[in-house]
Structures are given as C-alpha cells and as structure tokens.
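Excluded from the complex is one protein chain; the other protein chains are retained at their positions.
Chain nomenclature is as follows: A and B, assigned in order of appearance, with residue numbering initiated at 1 for each chain independently.
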Amino acid sequence: MQQIFGRPQGLTDVLQRYCPGCGHGVVHRIIGELLVKLNIRERTVGIAPVGCSVFADEYFNCDMIQPPHGRGPAVSTGIKRTRPNCIVFSYQGDGDLAAIGTAEIVHAAARNENITVIFINNAIFGMTGGQMAPTTLPGMRSTTSVQGRDIKKQGYPIKVCELLAGLDGPYYLVRTAVNTPKNVIATEKAIKNAFVNQVDNKGFSLVEILSMCPTNWGMTPVQAKKWTDESMIKYYPLGEYRNRAKEGK
Amino acid sequence: MPHVKILEEVCKGCGLCCDGICPVNILILSPGRINSNGYHPAEVTDNSKCIGCGYCFKVCPEPAIEIYK
Partner (left out) sequence: MAEKKLMYGNHAMVEGVIAAGCRFFAGYPITPQNEIPEYMSVRMNEIGGVFIQTESEIAAINMLFGAAAAGKRAMTSSSSPGISLMQEGISYIAGADMPVLVVNVVRGGPGLGNIAPAQSDYYQATRGGGHGDYFTITLAPNSAQELYEFPRLTFELAEKYRNPALILADGLLGQMMEPVALSAEPVDPNTLPEPPYALSGCRGRERRVTRSYDLKAGHLEEWNWRRNAKYAQIIKEEQRSEAVSCDDADLIIVAYGTCARVCGAAIRMAREKGLKVGLLRPITLWPFPKNSLLALAKTAKDFLVVEMNLGQMVDDVKLAIECTRKIHFHGRPGGGVPTPPEIYEKIVEILGGA
C-alpha cells in the first residue's frame, strides 16, 4: 500500500485555521509539496503576510518570517541579497500586495529581484472581516461597499499581472485559479516554474492565484467555486502575462 | 487497487470534493457523522470504484484526503 496523495512534508502538522473552502489551503499544499519535490525545503525562507495567512509562519515547514503589512518583497530582498543561496518566497494577499504594499511589489519586480511571490487574490479583505480590497470587482458587495463597489466613487480593481507586465523587470508573471482540479494543476505548474526560476537565478516570478473566500463572499464553498468561474476569471483572465523563459532568456 | 481515505478530524466539510469533482462519484458529505469541530466530514461511498486520479485531493484545502494504491 503506497500513498500517492497526502499531506506533504513541506507543511507542519499544525491544522490550518482557515475557513471551510478557503483557497489558501490548496496553495499551501502545493507549496508544501514543491519544497520537498524540488529539494529546497532546507534552504527556504518564507514570508508570511498580514492577513488571514499571517499564520502561514506556523504552517510551512521551513524557516519563516512575518513582516509588516505589504512589506514582504522588501524583507525578501533583504534576505535574498544577504543569503543568495536561500530560496525566498513571499506569500501575500490582495490587501497586502495590491494596496498597502503596492510600492514594494512594483519595485521588487522592476529590480527583477530573484524571489518568488505567491499572490492570493480573493477580491476581499478576509482577516478583518470582508472589507473592500483593491481587487474587489465592480458591483461586488463588501462590508465597506455594501451597495456593491461603485466604480464612480471607489474606482476600478487593480489587475496585478497586467500592471507588472508593464515593467521590463519581471521574469515570470502568471495568473491561475484553484477552484477546479484543472485550474489547481495549472497552479501547481505555475508555482513550480516560479520556484525553479529562482533556483536558476532567473529573477522575479509572481503567481497570482484567484482564490475563494466563501465566508466573506457570503457563499457556500461550492457556490464560491462557481462564482470564481463566472465572475473572477471573467474579470481576471487566466494565463501567462510574462514568461522570459519562452523568449529564450 | 487505489482507494481514498478521508481524515475525518481534519475535514471541514466544505464539500468541494463532493461537487461533481470525482469521476466515479464516490464522495459525499456524511449526512450522519459529525467530527469534533462540528463539521460533517466527507465520506467515501464505494472505495472499490476509486481510480486514484487525485482530483478530490487537489481541490481539498486542508488536505484531509489521502489516496493509496
């Protein structure tokens, strides 16, 4: 009897406190698997953000640091530049990366900093209770846009992959989702690329993952999975926005 | 033969693995069982049909699923 799928060694035994159906867990599992499969766990330093995944520092079975809100790319830079042999990944949500940490992510990308960024886009502030995020869709309800996001007053969502693709710096930018087995498999591939790029000293890789937040979306996990297809993916098209490897670089 | 094992105490009963993901349709949320966190965990109806594809595992956020062969 051989286990072909199970909890990876790259995760600790701590049970995750995310809500039922939350996408964080799937992404954690993928990273946990890759830390082992790529044989990098023992030289990896992970960065946990401020947000629901602040507790990621308990969940990943590698060295971890928990910096101020949005500053993951700067902290990553400090670690990577002083310990170039370490594999450094910054795990960030949409408030962390696309609101308060906009400057840090843009400049880390512009420097083509040799780090891996995992960006969870669930279009809402989770930890604080469902407020509007920079990625909240037009018309989408949140606790600070109860009538739905009004683009006249609250502006448009930020499309991070498209934004960063405007820079010459980044090596790899891709958007995936985790709502179906097919999308999860694409996410596995993308995150693997993002780590391998760093191992190969290629530079800045970011995987934007459309993730479900059933609790703050006010849906069941199954409804949230469908809504990801119907609304999120429609607004945030999946696919590669930059892949220098395919340009032979 | 492949078979799937649900870690009942880890499962949060989100139901993502039960929603038409399984090609042989052997996963349901248990109508009768409740784990110590108060969730109805997923349940395997007929393990002999499992093909070991891993789809249920891939969408499981915990992961509360193990697959053996």
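The working rule: a contact is a pair of C-beta atoms (placed from the backbone, for glycine too) under 8 Å apart; a residue touches a chain by one contact, two chains touch by 3 or more.
Every value quoted in this text rests on a predicted model; they were computed, and no experiment measured them.
For the chain omitted from this view, which of the shown chains does it touch?
A
Out of A:L34, A:C52 or A:I79, point to the residue that touches the absent chain in the complete complex.
A:I79
In the full complex, which of A:K37, A:H107, A:K189 or A:K226 touches the chain missing from this view?
Final answer for the missing-chain contact: A:H107.
Which one touches the absent chain: A:R71, A:R175 or A:R242?
Among A:R71, A:R175 or A:R242, only A:R71 touches the chain that is not shown.
On chain A, where is the contact patch with the chain that was removed from view?
41-45, 48, 54, 57-58, 61-68, 71, 74-83, 85-87, 103-104, 106-107
Note that only the chains that are shown with their structure count from here on.
Note which residues of chain B are touching chain A in the complex, please.
2, 10, 12-16, 19, 21, 39, 52, 54-55, 57-63, 65-69
Quick one: in the complex, what on chain A touches chain B?
Touch list, chain A to chain B: 1-7, 15-16, 18-26, 29, 178-181, 184-185, 214, 220-222, 225.
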